[in-house]
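Here the complex is missing one protein chain, while the rest keep their positions.
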C-alpha cells in the first residue's frame, strides 16, 4: 500500500511517500489512521485534529469509512486551498 | 434646440442632426414628438411605436414628461443594444 | 478606472496586464470579452455595425463605472467599447475588474456588461442575407440589468 503525505502532513511526519504492507486490523481509512497515530508522536501530532484530515484513495476524495486494499494509493492532506 | 436622431430614427427621417427653433406648444418631450410627427410621413413613421422610443435630454436618458428648453440637446433612439 | 470608446481593436491580454501591474492588493481579475457571433437568431451575420451617441456614451460610462466602484471594493476597472463595422469573431467590448477578492471582481464585471447591454447608447446593425437590420433589444437583457437595481 502506497501512502502519500501533503502539506503539513508531509512536514510533521517528515515523509512525502512510503510503501507499507497492509497492517492487520486495517480495513478502511479510519482504521488506517488509528494504526498510523500509534507509530510515533509525529504521526499522532499530524493526525490530532481528524476533522481537518482529508483523504484520497486512488486519487479520489473519499470519506473515512472508505475500504482500503493492499494495492491502493492513499493520500492524506489538509483542506484544499487552491485557486 | 438641437435634435439628434440615431439608428432607425436617423434612417427613417434621413436626418442625423438638426437645429430648430422651439415650436409653440412644445413644453416637454411628449409635445415635441407630437409636433415632429406632424411634419411629414417619414417622421410619423419613425415615431409610430412610441413605446419603443427612447429619448435623452442633454445626454441624460429621460421620460417623455421631461421639460425641454430652447438650448437643450435632444436625442431620439431605439432601445440600446450595446455590449 | 478607465473608459475607452474607440473604433480600433484592442489587445485584451495587454490591457489586463497593464491594469494589474504593480498593484499587489489585487487577488482576482475578472474580464469579459464580447465578440461578434456569426449566427444570431437563426440567420448568418456577415458583419455588424455599431453606432453610438458620442458624448452621451462617455458620460454614461463614467457614471456607471463610478457606481460599480461605490458598490464593490475594486482596485482597478476598465471598459473598452468599440464602434464601427466588425465581422464575426471580432472583439466588440472588454470589461475588466480587479479586486482583493474574486466575488467583487465577478459581480462588478457582470454588472458592468449587463448595464452596457441595456443602458449605454449603442445600436447594432447586422448585415444578413436578408439585408441590413437593426438588432432588437432583448427582454432577457433587460431582466439581467434589472436584477442589479438596489
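We call the chains A, B and C, going by the order they appear; numbering starts again at 1 in every chain.
The criterion applied here is as follows: contacts are C-beta pairs under 8 Å (C-beta built on N, C-alpha and C of every residue); 3 or more make two chains touch, one makes a residue touch a chain.
Keep in mind that this is a model prediction, so the values were computed, not measured.
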Omitted chain's touching partners, listed by label: A, C
Hidden-chain contact residue, picked from the options C:50, C:68, C:113 or C:137: C:113
Residues of chain A (touch criterion as defined above) contacting the omitted chain: 4, 6-8, 56, 59-61, 75, 77-83
Sites on chain C contacted by the missing partner chain, in the whole complex: 11-14, 16-17, 20-35, 37-39, 88-89, 100, 102-103, 105-106, 109-110, 113, 144
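As a working rule, only the chains that are shown with their structure count from here on.
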Between chain B and chain A, distance of the C-alpha-averaged centres to the nearest whole Å: 73
Between chain A and chain C, centroid-to-centroid distance (C-alpha), Å: 49
Distance between chain centroids, defined by C-alpha means - chain B, chain C (Å): 26
